[in-house]
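Handing you this structure, nothing more for now.
Here the complex is missing a single protein chain, while all its other protein chains stay put.
All chains are identified by letter, namely A and B, in their written order; residue positions are counted from 1 within each chain.
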Amino acid sequence: MTNSDINRLKDKAFQVFGIFCTFIGLVVLAVFLFDIIAEGIARIDWDFLTSLPSRRASRAGILTAWVGTLWILVLTTIIAFPLGVAAGVYLEEYGKKNKMANFLEINIANLAGVPSIIYGLLGLEVFVRQMRLGGSLLAGALTLSLLILPIIIVTTREAIKAVPRSIRDGSYALGASKWQTVWNQVLPASFGGILTGIILALSRAVGEAAPLIVIGALAYVPFTPSTPMDEFTVLPIQIFNWTSRPQEAFLTNAAAAIIILLIITFLLNGIAVYLRNKQQKKVKW
Amino acid sequence: MRVSEKVIEGLLWLAAVITILITAGIIWVLLSESISFFRVVSLAEFLTEKEWTPLFADKKFGIMPLVAGTLLTTGVAIAVALPIGLTIAVYLNEYAHATLKQVVKPLLEVLATIPTVVYGFFALTVVTPFLQQFIPSLAGFNALSAGIVMGIMIIPMISSLSEDAISSVPRSLREAAYGMGSTRLQTSFGVMVPAASSGIIVSVILAISRAVGETMIVAVAAGQQPRLTLNPLVPIETITTYIVQVSLGDVPQGSLEYKTIFAAGITLFVFTFALNNLSFWIKKKYQEKYD
């Protein structure tokens, strides 16, 4: 065999390995989803969705968990959406290219890399203890808001950056002020991109368990929360709790709850992808 | 109208400055609680003691077992994710059709969107029993399964960022390599990967940082036994798991045990902070080189 033949053989071999690697992740994903569905789907029924937690696996439901997750999603959106978009607008439209802007940028990139459990420690000290919110929905939503703030800021900036200069010029030339231009032109034109970012951020928040465990969210909450000051649990914590029990029946419960959590996560991501594609197909400037 | 413009700008500025307050808050919280911890436990003991038993009667405060547990699961994760992720990046760039790339990339991203507690469930109930068929000595909780599953989770991080880095290498370089009769493999690993090395290194560093801070997978599947070992087959405990373990228990506020989670937290923060800044530094240096 000549040198060139060997090289060609190696090339082919790598190609096969490449296909293998590309699909191994997807195969694992498929196996995993199949396993979860096989284990949990039979457990999902109306009772499972509407029952309170119980010490008996067969009677336990996820009512408090999904209601808690819904509360957390709504509150987190209310807190993080205006804050993140405002910060993104400031950095992209108002901030001058100076040391302060540079510092803010590095700082936000850094925050995006801080492990979620550290946000839990921050929330525990600031919201739970100093502000005396206890292990409430509000404390949890505030903690998760800080966690997803960097994601919202970064995607807001990207969406705003995509609005062409000429639109701003046109607005200014008609006597519009900076804020009028931002409010009437820049934000509407970038809204799709901003929305995509928010939904992606929420899909991250919905799966978080660690920071909420740290601030004191409980696995066992006997009632569904009715105000932001109530104690709560969320689906990921419920799943964690059931997974840590030795009895097989609780693992089945966990699998069933995972199916519900994955549906929510994939739904959010699907909406985000759909919005992004729609955005890209829009008329070119 | 001018006044309202100023007010609005002020409010927007405030929103941006909150991000600095968050960082300051994190550092302040971790430092203030840790300092009162280190008044009782010396830094020397914290760093050199080989046992971590703050919740037992015989309290020992050596962080090393938790660090070892963290590095062990991270090491396994990177050992899985780096070769697979980098191969995917090269394959998609140099071998695969554009359409395949367009389909596969978002599919792989799905791996990164799955909540980590779900991965934990997978590691505990599927991967560990599966591996036990080949490794009978594998414990029910172990670093190996947790690390492998974490590796699968961070594959898209490495493959996406590395793929971006490789595809941003100037076309002329690739064409030069093909022009001299190189195979795709030789072009990839002889020219493209080295030229994109800083971007690939950045992706790996960010992946390490992510793995170090990962909590739920290890909390579910790796165990809660702080142990100074590099054996991936036995139960261990990571820094993050310890924080979860204490948070779930009934440790009174203000007690020394309570403060240990902040001491553990600051250790974790120092690791990820250093890794993140290292990646920024490399990225910046790399950008200057190409501009």
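Assume contacts are C-beta pairs under 8 Å (C-beta built on N, C-alpha and C of every residue); 3 or more make two chains touch, one makes a residue touch a chain.
To be clear about the criterion, contacts and distances are computed from a predicted model.
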item	value
Protein name as given in UniProt for the chain not displayed, "Phosphate ABC transporter ATP-binding protein", "Chromate resistance efflux protein ChrA", "Cytochrome b" or "Methylamine dehydrogenase heavy chain"	"Phosphate ABC transporter ATP-binding protein"
Chains in view that touch the one left out, judged over the entire complex	A
Candidate in contact with the missing chain, chosen from A:N7, A:S177 or A:T252	A:S177
Residue ranges of chain A at the interface with the undisplayed chain	96-97, 164, 166-167, 169-177, 180, 184-185, 188-189, 283
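By definition in this document, only the chains that are shown with their structure count from here on.
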item	value
Where chain A and chain B are represented by their mean Cα positions, the distance between them in whole Å	17
Residues of chain A that touch chain B when the two form their complex	7-8, 10-11, 14-15, 17-19, 21-22, 24-26, 28-29, 31-32, 35-36, 39, 82-84, 86-87, 89-91, 94-95, 103-104, 106-111, 113-122, 124-126, 129, 146, 149-150, 153, 177-179, 203, 206-210, 213-214, 216, 219, 236, 239-240, 243-244, 251, 254-255, 258, 261-262, 265-266, 269, 273
Interfacial residue positions of chain B with respect to chain A in the complex	1, 4-5, 8-9, 11-16, 18-20, 22-23, 25-26, 29-30, 33, 83-84, 87-88, 90-92, 95-96, 104, 106-108, 110-111, 113-118, 120-122, 124-126, 152, 155-156, 183-186, 188, 206, 209-210, 212-216, 219-220, 240, 243-244, 247-248, 253, 261-262, 265, 268-269, 272-273, 275-277, 280
